[in-house]
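A single protein chain has been omitted; all remaining protein chains appear in their positions.
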Amino acid sequence: MRVSVVGGAGYVGGELVRLLLGHPECQLAQVTSASHRGKPVTMVHPNLRGFTDLRFVAPPDLERCDAVVVAGADEPGQGLSLDDLRGRAPLVVDCGTRLRLRHQATFRQWYGTESEPQSVLDAAVYGLPELHRAGLAGAPLISGVGCSAVGTILALLPLARAGWALTSPACVEARFGSSAGGSQPDLGSHHPERSRAVRVFAPEGHRHAAEVAQALGWSSEQLSYAGVAVEMVRGISISVRCFLAEAVTEREVRELFRATYADEPFVRLVAQRSGLHRLPDPRWLSGTNLCDVGFSLDRSGLRLSLFAALDNLGKGSAGNAIQALNCATGMDERTGLTFTGLHPL
Amino acid sequence: MRVSVVGGAGYVGGELVRLLLGHPECQLAQVTSASHRGKPVTMVHPNLRGFTDLRFVAPPDLERCDAVVVAGADEPGQGLSLDDLRGRAPLVVDCGTRLRLRHQATFRQWYGTESEPQSVLDAAVYGLPELHRAGLAGAPLISGVGCSAVGTILALLPLARAGWALTSPACVEARFGSSAGGSQPDLGSHHPERSRAVRVFAPEGHRHAAEVAQALGWSSEQLSYAGVAVEMVRGISISVRCFLAEAVTEREVRELFRATYADEPFVRLVAQRSGLHRLPDPRWLSGTNLCDVGFSLDRSGLRLSLFAALDNLGKGSAGNAIQALNCATGMDERTGLTFTGLHPL
Amino acid sequence: MRVSVVGGAGYVGGELVRLLLGHPECQLAQVTSASHRGKPVTMVHPNLRGFTDLRFVAPPDLERCDAVVVAGADEPGQGLSLDDLRGRAPLVVDCGTRLRLRHQATFRQWYGTESEPQSVLDAAVYGLPELHRAGLAGAPLISGVGCSAVGTILALLPLARAGWALTSPACVEARFGSSAGGSQPDLGSHHPERSRAVRVFAPEGHRHAAEVAQALGWSSEQLSYAGVAVEMVRGISISVRCFLAEAVTEREVRELFRATYADEPFVRLVAQRSGLHRLPDPRWLSGTNLCDVGFSLDRSGLRLSLFAALDNLGKGSAGNAIQALNCATGMDERTGLTFTGLHPL
Partner (left out) sequence: MRVSVVGGAGYVGGELVRLLLGHPECQLAQVTSASHRGKPVTMVHPNLRGFTDLRFVAPPDLERCDAVVVAGADEPGQGLSLDDLRGRAPLVVDCGTRLRLRHQATFRQWYGTESEPQSVLDAAVYGLPELHRAGLAGAPLISGVGCSAVGTILALLPLARAGWALTSPACVEARFGSSAGGSQPDLGSHHPERSRAVRVFAPEGHRHAAEVAQALGWSSEQLSYAGVAVEMVRGISISVRCFLAEAVTEREVRELFRATYADEPFVRLVAQRSGLHRLPDPRWLSGTNLCDVGFSLDRSGLRLSLFAALDNLGKGSAGNAIQALNCATGMDERTGLTFTGLHPL
């Protein structure tokens, strides 16, 4: 099938291009960029030199194809409305934020700007296959996911589904690599300011909390969600501190996670008792579509820490979008997403 | 006054040497090292080249002096008991862990090894001037402090003193630079494994929690204390999530912090509403004896996040030890500790 | 074909395992490790969790197979001589140093230890397909390559073949990531010492010079070869400063490189006139088997700088070994080596 990427000059766009070039069932048709039209794709994505001769086309030059994937915040589909995009292809996957929240009011509350019409939100499926696999099959409009939301959802999903009660809000600490901020330079991402930073940029109320609450069927008040910038380029690391209403055993937690993710190709349980790599760490996930989840329980059985790690450009956006596209079109979900990750890196 | 450093080949030892060489009221007498005896101090501390010609002496060759400062875990005073040290100098400041907890049972519970006699613990003052300034004056035996404990104590102290109640344990996230692990190579600190790591090495129950609980007069159950290794060499960054029983205003929090630290020379309140540097970050604290503290309150007034940042080798150990020594001997507390820190770094 | 890895617990070993698990024509038979026998391979290579259930076997338990690849310095084939290995498999690729130099005397001169018998050296082919593709076909014994030697050889090969004369030794500056030092911790790779280091560890006479000279047919005196450790984990970056005896044009250099590497699947010419990514940088080569080469010529046409970048664990060792194995066994050289690399990273 022929797939085009809209807004392909940013980091999510580059990762989509990379994944589609290696996807055995897809053919990369066009890559749009308002600012780089006419230039070789490899000028901004040097890793792809020798793998493609494509040049960026202006957004209005987007032709009909079988699916369009819209990259995220860096380069929204300038001049191309959702209607335009849907007119070009029977399947649109939009990695941006506009389709993530199901209700207009919620969107406006968290983003402070006008939302898509409610009918559009109703038509879109939140594109996390681990949550909505059935709904994705045949879906024409699919939303992307928040990079840290993916990890937090997958860390908390077993508990939420099992209905384990917490005595206070789940404390989410989401640690971000710099690529999550996109490809546009600003002072916060200026290397002398960003290098080795441990910067709490969102002490409370990070927007991804809205997605997590929606996905789990929780109130957003049940989450205390902080965002911290740390020294890495790719990668999201999540810790969630939970105080349980009733004590559990480590075995119960392990079984719960195993049962939840037994058939998931991209979720691995990483929860050893010892060793250097006993809990999830994004270091060895760069380039993959994996999300590692883990946990640690204290001796009382009441304090449960959950962990997740992923590549924000992989399972946190572009990789997940391809997985959702695979689901939507009836392909094997893993197609084109088999990279194992590197260690050390 | 003549001051000697015991165990001076590690990172805390090196920082003590650096600070004492620049201390206008102290003369660095001897630096011991069991493993480097006879070698120039500058062989392991290359920053000090040209600033000292001292060579390491074997621990038994430690001579009488006015004060001894024992560096931490890297090189405990091999062959020199606390009694030996106290026989050499009327003032002993021990940066290690053995004197930090006031009760033998607590020490054994957290460290799993035998403690010093209770009489020795009774004689020692926990060396954090912000807590025990009066007690330090003239004290002959002073304990060092845990690097992340300092930040957590100073972040929570205003609340603890004001008696603000929390509805669940305070969630402490302590992020560590690699120098906090000491100067002995191991797999966890091997560069290919440690670079850019986001490694939760203590999901719950980090030992520094015991010091914090003791300092605040809390039960250690009131804390949930996690340790995470992140990519930096020097520096500790602390976040503490608190759910308050009664709502407060931002102004009240600010006033509380200002009142608590108005006269403290080394505690700065960093809590702006915006800007890149609005909350504490250890990046610009390397080499200083400062601890920056800050906070963020959500709109409900019930969710209060506290922050702290410091240099683990500065205010987190060696710098704080010199400050305590200044207090103990009646010097101006700031003597030799005036470095401002660097930015960018 | 069934392939086993000897000494698979180090970084080269882990990369060999990763590549063989993804190789469509190979089946990973066994992975030996003297120190980790019985443990899951994924305990030391966390990226491979879920991709293999293999456990390390002791070296003597190595069974017959179709090919053995010996990882490098970290874990030489303890207890297994080259004869033992050749008795187990008709093809042995040894990533270590013992087969790299063709003559015993040269080996002893550069390594200061006893070499393999001359008859063994005579039987081995230096495993760089860009140099010895024909010789590799059907070869039973193949040598690995020095990671920085690969880049330097491929940067200089066009000139050497064209016979362009230099007026002074070629000044090679090879910049190394920390993984090139192997997986054994030591003080030099201790994170607080290695992080952000710019450490000239070999001011002159790095051993890889011997390989380069041999490959180019030069005297080692024609090279001045320095090694510098810089802050990265994977990656080798090479600069070679050449002063030409006769002026050339940029076009001539470009044509020379294009002609030399026109049919090479893993060598890319990266030599743009402007742009952020105009010259080779190892940042976007991690995990690949690519070697990017480039050049810059000054206005006089006499000062030519050559550049190369590669992943020391990819084209610099494990990847190249698989490429050589592909060549030796008649497979398409690119099989299992199609990863494009990531950007940003």
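Should a chain be cited, it is by its letter among A, B and C, assigned in written order, with residues numbered from 1 in that chain.
What we mean here is this: contacts are C-beta pairs under 8 Å (C-beta built on N, C-alpha and C of every residue); 3 or more make two chains touch, one makes a residue touch a chain.
Please read all numbers here as calculations on a predicted model, not as lab measurements.
Visitor: Of the residues C:Gly8, C:Pro129, C:Gly235 or C:Gly341, I need the one that contacts the missing chain.
Guide: C:Gly235
Visitor: With the full complex in mind, choose from A:Ser4, A:Asn47 or A:Ser179 the residue touching the hidden chain.
Guide: Going through A:Ser4, A:Asn47 or A:Ser179 one by one, A:Ser179 is the residue touching the chain not shown.
Visitor: Can you say which of C:Ala134, C:Ala165 or C:Leu187 touches the chain missing from this structure?
Guide: Considering all chains, including the one not shown, the answer is C:Leu187.
Visitor: Which of these touches the unseen chain: C:Arg199, C:Arg258 or C:Arg334?
Guide: The one listed residue touching the chain not shown is C:Arg199.
Visitor: Spell out the interface residues on chain A facing the chain that's missing from view.
Guide: Output for chain A: 11, 178-179, 181, 183-187, 189-192, 194-196, 231, 233.
Visitor: Quickly run down the residues of chain B that touch the omitted chain.
Guide: 11, 14, 18, 21-22, 43, 45-51, 179, 233-234, 268, 270, 275, 277, 281, 284-287, 290, 292, 338-345
Visitor: Can you list, in ascending order, the chain C residues touching the missing chain?
Guide: Touching the chain left out of view, chain C contributes residues 167-169, 171, 173, 175, 187-188, 192-193, 195-200, 203-205, 224, 226, 228, 230-232, 235, 237, 239, 241, 243, 276, 279, 281-283, 296, 298, 303, 305, 307, 309, 344-345.
We take it that only the chains that are shown with their structure count from here on.
Visitor: Per the centroid of Cα atoms for each chain, what is the distance between chain A and chain B, given in Å?
Guide: Using C-alpha averages as centres, the distance is 38 Å.
Visitor: With chain centres defined as C-alpha means, what is the inter-centre distance between chain B and chain C in Å?
Guide: Centres of chain B and chain C (C-alpha means) sit 45 Å apart.
Visitor: Residues of chain B that contact two or more other chains, please.
Guide: 187, 192, 195-196, 231
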